[in-house]
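Moving on to subunit A:
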Amino acid sequence: MSAEWAIETLDLSRTFQEPRRLFARGPRRSINALDAVNLQIGRGECVALVGPNGAGKSTLLRLLATTVTPTRGDACILGYSVRSNPAAVRRVIGVVTGDDRSFFWRLTGLENLLFFGQLQGLHPATSHARAVTLLEQLGLSDAADQRFSGYSAGMRLRLGIARAVLHSPRVLLLDEPTASLDLRHRAQVLDLLRASISPDGAALIASHDAGLAASLAGRIVRLEQGKVAPKTARR
Partner candidate 1 sequence: MNRRLGRRDHASVAVVLLLLLTMLAGCASPFGGDEEERITLRLGTQMTAAELESFEQGLAKIREEHPEWDIQLEQTPQEGFVEKFNAQIASNTLPDIIQVGIPHAQQGIRQGVLLDLTELIEDAGFDPTDFWPGALEGYEKDGRLYGIPLSASPNVLFYNKTIFDAENVDYPTDDWTFEDLRTAAIALTHDRNGNTPNDPGFDPDNVVQWGLNAAPAHLYSRAYFIPFGGDPCRNPACDEMSFSAPEVLEAMSWWVDLVANNHAAPYDPYSGNQTGVPGDPFVAGLAAMGFSGYFLVGQLNASGTIVYDIVQPPAGPTGVRATEFSVHGFGIAKNTKHPEAAFELLRILTSAEFTSEYWAKPGHGVPAAKSGAQAVLNPRFQPDNEQAIIDAMAYGSAFKPFVEGALESWLATVDIFISVFKGETPLAEGMAEADRIIAETMVRANSGP
Partner candidate 2 sequence: MKQTHAPQPQGTTGAATGAGIRRFSSPRARRSMLHVVERLLVYGVLTFFAFLFLLPLISMLDTAFKPRALVYSFPPTWFSGDVTLDNFRFGWNALPFDRFLLNTLFVTSVSVCGTVLSSSLVGFGFARYHARGAGLLFMVMLATLMIPPTTTLIPRFVLFAKLGWINSYLPLLDPTFFGMPFFIFLFRQFFRSIPRDYFDAAEIDGCSPFGLYWRIALPMARPALVTSALFATIGAWNDFLDPLIFLSTMDKFTLQVGLATFNGAYYSQLHLLMPMALVGIVPVLVVVVVGQRWILSGLMRQVEK
């Protein structure tokens, strides 16, 4: 299956319902986190996703990463629909989320990468070599054999980036990849990301970091209240 766009969304919407509470009165509130977003990202493109907190950036990334299913609409990544073929989508994407609970806290950084490499179906030797290289590129070599629970916030984030690019995915979905990084590590991350964007794929980066957007992204998309803000849709 081929597709013109690396990432394409059609009326992509997601509504969240307030969690059911005991003794709550009245109907449950629902929140439109994302409201009919239409977006096309071309091959080889790197797009920065900006907007205030709560604008729906994370939701959009989660929808594209197939961890949340759309309420309405659909999105395609390299022609694969997140709705009907999430397995195929997962094979082509690499994701960074800020969640440090997505690692095994009692395993070392390297062990964590090897575990996820194994899930991705990489050959153990390949996986190990690639993990060691990535850890070095991200300045984590010294901490490779240290338990994840002992990592600082910045180290956790960098390990997350290593995990995202471990299997050389064609499409990168990054949520705040440079938050809480010092300048040296930020530069390392930017270098790695620049090198990791495949000409055949794309990268979508949600960030508050204006510099990152400027240096990495060819285009900025602005989300406001779950919608694409019209003026900034194209640069």
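In picking the candidates, the idea was that all candidates are chains of the complex that A comes from, given by their letters.
Convention: a contact is a pair of C-beta atoms (placed from the backbone, for glycine too) under 8 Å apart; a residue touches a chain by one contact, two chains touch by 3 or more; residues count from 1.
It should be emphasised that the depicted structure is a prediction, and the values quoted were computed from it without experimental measurement.
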**Request:** Spot the contact partner of subunit A in this complex among 1 or 2.
**Result:** 2
**Complete:** Touching candidate 2 in the complex, subunit A uses residues 1-5, 8, 10-11, 16-22, 38, 40, 68, 72-74, 76, 79-81, 83-85, 88, 101, 105, 149
